[in-house]
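The complex is shown incomplete by one protein chain, all other protein chains being positioned as in the whole.
So, chain A:
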Amino acid sequence: MTDGIVAIFLLAGATFVLLAAVGIVRLPDLATRMHASTKAGALGAMMIMAGVATHFFEQPEVITRAIAIVVFILLTAPIAAHVIGRAGYFLGIPLWDGTIKDELRDSYDQKTHVLKSGFEDNSPGKPPSERGDTHKDRTEN
């Protein structure tokens, strides 16, 4: 019974890690690669840890370590994804050709590095999605 649950957890976790690796190879640009690598990988690692905790059910010290590992993955994975994605974006690494909109490009000033929100005039202004100029397709610069 327990072995079956452990097997399911380990197989599912390994599948997610494998898919993350395939995603890094197949996906077209940096931002979409970050979606696959850090998150599917993190979920896979967490499921493997769940399998470990189930297998060593009678040893609380293993379970607490497994929980600690899951917590630290949850703490670090999104920050790594965010920082790598952000650095890549602002260094000007081009997005994939199939990208349908980019509201950040118009709000960001390349010279002063000021990132506007579109609410600056303090009136109940429109969010960037409703400003007319942002619906245009992204242009290469």
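Note that in this section a residue touches a chain if its C-beta (ideal position, glycine included) is under 8 Å from a C-beta of that chain, and two chains touch if they have at least 3 such contacts; residues count from 1.
Rule of thumb we're sticking to: contacts and distances are computed from a predicted model.
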item	value
Chain not displayed: protein name in its UniProt record ("Tryptophan synthase alpha chain", "Multisubunit sodium/proton antiporter, MrpE subunit", "Cytochrome c-type biogenesis protein CcmE" or "NADH-quinone oxidoreductase subunit B")	"Multisubunit sodium/proton antiporter, MrpE subunit"
In chain A, positions touching the absent partner	16, 19, 22-23, 26-29, 31-32, 34-36, 39-40, 42-43, 60, 63, 74, 77-79, 81-82, 85-86, 89-90, 95-96, 98-105, 107, 114-120, 127-129
